[in-house]
Each structure stands twice: as C-alpha cells, then as structure tokens.
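With one protein chain withheld, the remaining protein chains of the complex are depicted in position.
What follows is chain A.
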C-alpha cells in the first residue's frame, strides 16, 4: 500500500498542520479497500494477524474507551488489550485520544469495534502514518520490497528458515498484494478521466512501469520516456509542441508488438510517426486514432497487454481471498519455480535471437542517455534534489516551522541542504496552460499579435510592440500566461541577446513584471534567461543594469535559479553593482548621476537579497567582497536601499563567518540605528539581522551598548504586522540569552508585554516569545514577574501544542519557571507536570530532551514529588524507555532527570533503571560518558539502599551487566565512586551468598 498511498491517493496540498486525504472518489475507494483488507485479516490470516509491528501505528482516535469490550482492560481514559507481545506490552494501547496499535489483528478488531466510524478511523490512521508499511515491517524491509517482484520475496521466504521472519515476509507479501490491488483500483479510476494532464499521464506511466519488465507475467516489456528532461510543468514535450497540448512521448515495447512511439497529449493518446533512426527526432504527426488514455491505447494495440492486465487483477483477487496462506504459498512456490525455469530457458533463446537487435538498441540508448544526462545535469538532477528538499520543507511546514524557527533549531540540516529559508518556493506550482479551445480573454489574442510583431519586426516595430505589451496589465496572471503561451517568453529572452539597447530595455521591463509569477520564473530559467541577464549586468547602460538586476531579483526566488545565477558568475557581477555608489561619491558629480548610481546599487542589492537565500551564494557574495560594500551602503539613509541591503545581510548572517564579519565591519551599530526607522519592512529586516547575529555574546553586548534593546522592546507594542513582530520577538529572544540584556528588558517592561503576547499569536511569533521568556526566566526577578503577570497559565496551555520547536521552547520556559517553588505550585495545579511527562512520549528527540530537562526542577520543587511520580501512569516506564534512545541529548537530559531525582523513585525502580541501562550495551557506553550511572550508584550507597534486599535482587536478577558496570566503576579514579560501587557489589554478593546459603540449608 506504500506505492498506492504515495502515488495514487490524492493528498491535499501542503497546508498548515498535517496533510489530509482529500475527499475524492478515488481516495474513498482506496480507503474502503484498505478497510476491507484489514477487517477480514484476522479471519483470513490468523497467524499473520499476530505479527507485532516494528513500530506502532499511532493516531488520534475518536473512539471512546467504553466502546471496547471483552479482550480489553478498560479504564476511564485508557484501554489496553489483553493480547500482549513477548515483553508483555499490550498490542493496543489507547490513552484518549491517542491510540497505538502494533498488530494487524488488533487493527482488525478495532475496525470491528469502530463499526460505522471505521472509514474515519482508517483515514485518521493513514493520515497520521504516512508510511504504514515501513512502520509495520521496518525500514530495511521496505527497501527490499520496493525493487523486487513477488518472485524474489518468495525466494527469500524459502531461504529464510526463521519462522518469525517468515511470518514477516508473509505479512509483507500480503501488504504488497494489497498495494497492487489498490494500484489497480486507482488505475481503473484514472482511466475514467477523459482529459489527460501531465500528472495523470505520469501516474499512468509510473503504474505501467511498475508492471513492466522481463518475463511473461508482466504487462509490457518496457515503457520509457523519449526524453529524460521534464519541464517544470510536468511535460516532457519540447515547448513548441506543448503549445499543441502534447505532454510527452513514450516508447512502449509490448510483448507481442514492435516498439510503439506514442504521443500523450491533453486530448488523449495516439501513435506518432516514430523516432527517426539517425537523429533521434520524433515525427510528431499523428498516425492513429486518439485514445482516451494509455491503457486503452495499449489494450487496443497489444493483445498480450490486455490479457496480462486482466490477469494481474484476477490473480490478486484470488490470492487475497485465499484463506490458508501457508499452503497457498507452498503450492505457489513450487509452481512458480517451475515456471521460472521455463521462463529462463525461453529467455535464453530469445536472448540469442535478439542479441543483434539489442546491441543496436543499447547503442541508441547510450546515445540517448548521454544526451539525457547532459540535460539532467541542469534539470533533472536538480529536480530530484529539490524534491527531497521539497519533502523536507513539507515536513517542516506540517509542524509549522517557519523561517525563524528553521534558522534557530535546524542549523545542521540547513548546512546540509544548501538553502536556508524563507518561503522557499521549491514546490513546483501546478502549471496552468490556457487550453486552446477554452474561452480565451481578448488580451490573449492581442498579445499573440504583438508577439508576432516582435518576431517579425525590425527594431522600430519591436520597440513599438514591446511598448504596447507593457501597457497590458502585466500583474494579471492571464496576461503573464498569455505571453508565455504564445511563445513570447522565448522572443523576449532572445531579444536580450541582441545589440539593440532599446529592445533589451523594453524586453526587460516586461520580464521584470511578469517574473512575479512563479510559473514564469521557472519558464525563464528553463529557457536559459538567467545567463543572458547576468551578462547584461556588465553593460555600460545603467538603466539596463538596473532592469536586469531587478529581474534577476524576481526570478531568483527558487533554488535552481539561484544556482544558475551563481554558476554564470552573476554573484560577482551583482556585488560589483554595489560598488557604483561608492565610486560616484566623489564631489563635482551632479546629483542626477549620483541618483542613478545609487539606483544601480539598490537593484544589485535587491538581486543579492534574493540570491542570498542559498548558502553557496552567501559564500560567493562574501568571496566577491560583498560584505564591506554592504556595510558601506548601510550608511546611506535611503530606505529603498537599506531594505535590500539589510535583507541580504540578514539572510547571510546565518553563516558563522558573516557574523564575524558583521561584527568586524561595525554593522550592528547601523542595524540598531535603523531599528528606529519609520519603515516597517526595514525594522523587520534589522530585527531579523539582529536575531541572526545575536547567537554570539559579543554581538548581544553590542546591541545593548548601541541602545538597541529599547527600540526592540518598544516595537513589541505594535502587534499588527506579524512578520515584523516575529522578527522583533526573535531578536529579543536571542538578545535575552545574555543576562544583562534580560535585566534591561525587564527595565523596559518587555517581560509584561511578552507575557501578553502568549495568546492569540501565530506560531512563528509564539516560538520566539516563549523562547525569550525562557531565557529571561533564568533570572529570579523575571521569574517572579512572569508569575505575577499571569504568564504561567498561557505557558502551560502551550504545552499541548504540536509544533516541535514551540514545544522545545515552552518546556524550557516552564522548566525555568519551575525553579521557583511558588511557580511550581501553580504549574502543578495547572497540570503542567503531567503534560511535561506526556511530552516524554513526543516523537521528536529535542522535545523529549527538553521536557526531561524541564522535569528536573519540577520534581525537585514539588512537595510530594515521590507521590507525584508514582501516580503518573507509566511515567517511570517512560523514563526508563527513554534510556533506550540513541539521541545523546535525550540521554543526557534523561539521565540528569534520573540522577537528580533518585529519591523519588521507588527503590525497585531505581535499581531497575540502573540495571536496564546496563543491559543495552551501546547505551552503557553513552551512559558512562554522561556519568549518569555514577550518581545513581553513589546514591544507592549513600542511602544504604543497596542493603535493601529487594534492590539487590533486582540488580542481580537483571543480569551481569550491572555488576560488570559496577566493577568497572571500581576502577574509576573517583574515590567516592569506587567506594560506592564496591559497596554495592559487596551488598549484592552478600545477598547472593545468603540466597545460596538458604538454598543449601
């Protein structure tokens, strides 16, 4: 179901929060099929139903605990299944509203319990678990599954003797069949759509590829695109053919017919004139009827295809309904082995026959590949990268991580992924082409005419046509797309390559306007517009330079474009533009010229601002000597200039060496000065820059010394502009890391304002506000202040959020407040401690770690802490479970929690904790590093706990690991620790002896 879910199911576009399944007929069918499969699973495959998932499927359920009956232990808010795994953990665990399920049997039962709400539950489950197969079978299994056919899996089963892995294989097999089944369903569904678009065509081809390959069972021998290069709109046809609605060309080799060269267009699918032998050119002429889709077309052309296609469907239906799997698989096994032998023989025959043909083909392919790869270098390669990035950003967005957060929390990832931030436009916008037969606006025809004159006119006619085109409303999408769709973009870009200054100016003026459209930007890059514009930056004409830079500023809003600018030497040239203002600063120059130079510099800065969103570009700007130039420009008083300059600096300040340079160039002073500007955007950019730079203590001090804290505090009072508010709160957060600054903020009454901002603000503001409070609350007065202003309630309220970065900050802030016993009481009363405990279950390691840290003071300050800990359901188990974590940060904080609060654990649990840490060999090492066990042992000794018989038994029983570790500690250089460890061992030994004695007497 992995492939079906990712490829066929229609997910809503990335929005706020988790993505959901769209309510479409196709999705409904898929869901129903999944429900049917799961529901009947427990009866059809009782053996496999007991298989315990590698990871539980978790989601928020709407079911009430009361709905569960026999077979479950039900309390008011929790439900546990009586069915447990080897370790005694229940296979179903519901703690309203979160449910965790670890076997298909339990899933089956749940759906039966859910009755009429089962579709909803299934949907919730799939939305929350985007890759259920991986969770069920584990990551490694999924990769195996991807590239193998049924045959291979069967092969594996026979090789593997282990019964457990055999069951796992079968489960995998069944899931794979479900997947194919679902794919078939969606295939049927897709084939109902008459009008094709790039996505449906792509899906079709992907699906068919899935079913293609060698052997008799596949539907096709091969299916391949003629071109590896895919345009941003999903089409592979060259632009001039796209105008005719053609999407791509496919070479299909069915089993029984010669290779077909097929055109997929919006109208349907048809046979074209084929590829010419020598040139590899496609004869675009239509040679057959138009079929509504690829499958229908192939069914008509190849009998084998249609035969195997129906076999695929029926085979799966049969096998899924087959009740006794083990038998079926055995029979199937033998049969298939025989079949495979036959196949092999046949293949060898065919091979000999085809050798000649194949050689030719291979050569052709090679040629094709070479061509493709060249293109790939610029196109596809980037794309796949950008796609992974796309996924990343999507994930980020689902948790609401926007630019500020991204920059703070994910520095490492940022370095890896080349690009840092802001509204990263890496999602390819769906390409909307105006269809030829649709009702087109009158502008379309007028623009078409003008483009004709552009193409066929001399300089004079061209200028007139350009001028006239500019009079259209170029901000309007219909006009933008009309220019592109009638081939105007190519002409405009070609004009940039001529010597005619006027044509270039006219063309750039239009490109500058229409490049506000994301689709057009991509088209411009695809058509190679950037190198030409970069060249124009060298022109002696100032107005040309300006226009080119401004257009680049618009186009370079996505990574591929930014990279193209860099690769064509654009960064150096843009940085050189910044220099204009300086050289003209000499006296005796008229103000007119000065103004034009300033304008050139401004446009350069504007383009650099766009480009500086890629890390490699930041470095390129620095190497081109951009920093001192930017610093110089920062001294001007033109707001128009300052905004892009500060914007660029702000983007670049994510880099360590920029921050150092910013300090060295005395930029902070000017940033602070401009915080006092009237311009909101400038304030925002300055605050962002301070936010970025204030990672460093010296910079934080500089901000204070230049009087930057007061304007920051006063900007807090204006909450209408959320972007600016986010930037300002971010700056305050980072500045308040220095104690002196936190004190200043109190003086400026910023703490009260911050507390006021804890409600009704967007997440990107909240993250910073809470972060700032967390830092400020490291100080006693501020903690008291926060409590007095009523800040604890909203803080605790935020503990239930889902945004990970926010949670990290909130837990930190709550933890900081909890240091105050009086605050602690309030937090406890607000149920904050329980919420913190529950955050230990959060999947994100940072949240876990931060929650564990926050728990330390909570427990220390709680009056009846021991009681509290014990009362928390599974709290301790959680802590102990966290000891399994691989994340060092989590380990460190957990062990800190553990060691700081030993008193609270009932003795048995403590000992268990120690011995458990020792059992996970790897963790033992990590634990040693963090000196977590040492305090535990020390504590054991100091309170003579090890004399307690039960404890010793626990330690002893839990294996030799503990003793081994204790032995190791005897060798420690710390005398107290030596003594404590030795004491423990002696107690344990004594006990063991006593037991032996008891046994023999």
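Some notes on this structure:
Going forward, a contact is a pair of C-beta atoms (placed from the backbone, for glycine too) under 8 Å apart; a residue touches a chain by one contact, two chains touch by 3 or more; residues count from 1.
Just so we're on the same page, contacts and distances are computed from a predicted model.
Chain not shown in the complex: UniProt lists it as "EF-hand domain-containing protein", one of "NTF2 domain-containing protein", "Lil3 protein", "EF-hand domain-containing protein" or "Geranylgeranyl transferase type-2 subunit alpha 1". Among A:54, A:440, A:464 or A:527, only A:464 touches the chain left out of the display.
Within the full complex, the residue among A:60, A:449 or A:666 touching the omitted chain is A:449. Only one of the listed residues, A:50, A:292 or A:502, touches the absent chain: A:502.
The chain not displayed touches chain A at residues 449, 452-453, 456-461, 463-468, 470-471, 501-502, 505-506, 540-541, 589-590, 592-593.
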